[in-house]
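Heads up, one of the protein chains got dropped from this complex, but the rest are sitting where they should.
As written, the chain order gives the labels A, B and C, with residue 1 at the start of each chain.
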Amino acid sequence: MGIDSFEFTVNLLKMIVIFMMMVQIVPLLVWVERRGSAFIQNRLGPNRVGPLGLMQLLADAVKFLTKQEFVPGRGYPALFYIAPVVAMIPAALAFGAIPLSMPVNVDAFDWLGQHWGPYVFKFQSYEIGIGIVFVLGVSSLAAFGVLLAGYGSNNKYALFGALRASAQTISYELAMGLAIVGVILLFGSFNFADIVNAQAAPLNFMLAGHKVELGFLPNWGIFFQPLGAVILFAAMFAETNRLPFDLPEAEGELVAGYHTEYAGFKFNMFFIGEYGHMLVASALMVTFYFGGYTLYPFLTPETAPKIMAPIAAMFGWSTTSTAVSLLGALLLHVVLLVKMVIFLWIFIHVRWTLPRFRYDQLMDLGWRKMLPWALFNTIATAVLILVMRHNWGA
Amino acid sequence: MSQLLPVIVLAIFVIIFGVTLLFLASLISEKAPDNEVQDESYECGLPSDTSGPTKIPIKFYLTAILFILFDIEIIFMYPWALTYNDFLNGGAGVYILASMGVFLAVFVFGLFWEIKSKALEWE
Amino acid sequence: MWEAIAFYSLAFFLVFFAFKTITVPNPIHAALYLVLTMIGLGAAFFNLGAQFIAGVQMIVYAGAVMVLFVMVLMLFDLKAELRSFSKGLFSGGLKVMSAALLAGLAIGAANSSVAILDTQDAAKPTMDVTRQLGILLYTKYLYAFEALGILLLAVAVGVVAVSRIKGGTHAQH
Partner (left out) sequence: MLSIETFLHVGLAHYIFLSGILFSFGMIAVLMRKNVIVMLMGVELMLNAVNLSFIAFSKESGNLNGHIMVFFVMTIAAAEAGVGLALAVAIYKKFHEVNIRFFEHLRG
């Protein structure tokens, strides 16, 4: 985590701040979801408490904290209490591995009578070399929180909700994994930073052994993997158990699925897990297909510090490379956030637009339609890469 | 280890965060009265009937087992996708595509066999 | 120093979880402890520089095989067994002893091979380990890789067949 105490502290703080950001975004998203659904359905939504109903979040938090403490009499208390905590871990760990902006270079400086060497801080909780595999591995643990909740409640609806949820999650994991193979084929790396940097360039590909470059377009994955992007995004909906794939908590048939018996903060933790998965899903979509934290012709890791340099000078901060680098990283972080917000809004909009699938239709879609299409996408990508690189003339 | 330490620290932090919140909520919140009706499993107000063994369709297990097998086949494609460009640069493009092609043919055959055998059909 | 601390804490958790796995009476708890063991083993692999293998361990074992185990145990809905082990104190002791003997033999054999290994100078891989692994897998071990594909196909067909077994000589109804 660091070689000296300064680096260690900064890394620790960074990690906690990113996790807290994830937790704090949940009430905001709930508010957006309620206002958004009201907007879509031509209603008003929560608008009484505070400006625009924003204080509703606080009221909700108070309600969550004071709600009656309850464990079902038949249930298994230990598993019942562990489940919500377990449900938060996968999303938090996966989100920590995704780069949120370019690394910040900190110059050497003197402080507290000591010399602190130059540092490079990654704009993410931690960097793992095999980023994609790590994220897949950690998020495959998400099934346990749900299964524990279903079993711990010892309630038929909860158990069926849990089984449906885990069966659906694992079914769509296949299509998701195969769609990601296309991305790896394209960029030849497991590392998120490599993938993002490869997209901060003009659109380029090999055609008959020659390099073709289209300067007016960024080198985003979406131009090479449109089918893969659609499959991945659809699979993400199933992974997050949201409508139109919210069979695990289908109100009409299963009461509330695996969190039937949950209330108060334990229930809220499942929400943190679900919205955390939404964040991870939109961050992955942006990183794989939409250039991550870069916006090629305008904002790249090279140009962002240059753009921010005058602003740093204007505020009278010494135009050392530290301040400029930090401001540039923040600018790119805003780019990522804007892109993520677009995807989060799509998540919310789809929820209030499409009807729910039937369970057999859901499994049918996952296994018999999306999996073959994802396979086709992989094969087509591999063959196209090979054919287009081949120099047919010579 | 240096790469793994922050992951472990974050996991521990999340657990502490969750446990602290549960503990705080249990301090503040109203205690549940001793209420037999409330302690029953929630089954929409009908008299509870959670006695007999729950029958669970075998389909769930079949799906999970098939998932494991296909998941491994997909995992095998990850190193292939990673090294695909290296093989292409080494001039062995047709070789690597053909060797994965054989594997994929087996995969596709398996998938279509499962689809034809109606093992993946629900209801 | 740090390496020793890391190893011993990891080893402690691994042994503890594995011990709980084989001793707790409730099979569901055993499965959950085994999940923790698998995650710990993934961390150990990562620690030993096998990053990709660690990821595969998480995806395949922790995320797929153990989910299946937990789901199957939920179907059975077993009440916690009063005793986790089968009967027979004498045969039980014999079994523990034979397990310990085998483990001791394995450790002894492995340790003598450690001495042989130490004489070779270990050429540390220069290239990215995962990339090297891929290249090795699709060149030297290509036939094994294809054979595994066919094995998985056979297993998939077999599983579907087993799940359709009906009737039989000892069926109770």
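The rule is simple: a residue touches a chain if its C-beta (ideal position, glycine included) is under 8 Å from a C-beta of that chain, and two chains touch if they have at least 3 such contacts.
As the structure is a prediction and not an experimental result, all values here were calculated from the model.
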{"item": "Which displayed chains the hidden chain touches across the whole complex", "value": "B, C"}
{"item": "Given B:4, B:22, B:68 or B:97, the one touching the chain that is not displayed", "value": "B:68"}
{"item": "Hidden partner chain, residues of chain C it touches", "value": "1, 3-4, 7, 11, 14-15, 18-19, 21-22, 27, 30-31, 34, 37-38, 41, 44-45, 48-50, 52-53, 56-57, 60-61, 64-65, 68-69, 72-73, 75-76, 78, 81, 83-86, 92, 95-96, 98-100, 102-104, 106-107, 110-111, 114, 117, 120, 122-125, 129, 132-133, 136-137, 141, 144, 148, 151-152, 155, 158-159, 162-163, 165, 168-172"}
{"item": "Touching residues on chain B - with respect to the absent chain", "value": "58, 61-62, 65, 68-69, 72, 76"}
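Here, only the chains that are shown with their structure count from here on.
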{"item": "Topology of the chain contact graph, where touching chains are joined (line, ring, star, complete, other)", "value": "complete"}
{"item": "Interface hub residues of chain B, defined as touching at least two other chains", "value": "3, 54, 56, 60, 64, 67, 70-71, 75, 78, 82, 86, 100, 107, 114"}
{"item": "Multi-partner residues of chain A (each touching 2 or more other chains)", "value": "128-129, 133, 159, 163, 166, 170, 173, 190"}
{"item": "Of chain B, residues touching chain C in the complex", "value": "1, 3-4, 8, 53-54, 56, 58, 60-62, 64-73, 75-76, 78-80, 82-83, 86-87, 96, 99-100, 102-103, 106-107, 109-110, 113-114, 117, 119"}
{"item": "Of chain B, residues touching chain A in the complex", "value": "2-3, 5-7, 9-11, 13-15, 17-19, 21-22, 24-26, 28-32, 36, 38-44, 50, 54, 56, 60, 63-64, 67, 70-71, 74-75, 77-78, 81-82, 84-86, 88, 93-94, 97, 100, 104, 107-108, 111, 114-115, 120-123"}
{"item": "Touching residues on chain A, where the partner in the complex is chain C", "value": "79, 128-130, 133-134, 136-138, 140-141, 143-144, 147-148, 150-151, 159, 162-163, 166, 170, 173, 190"}
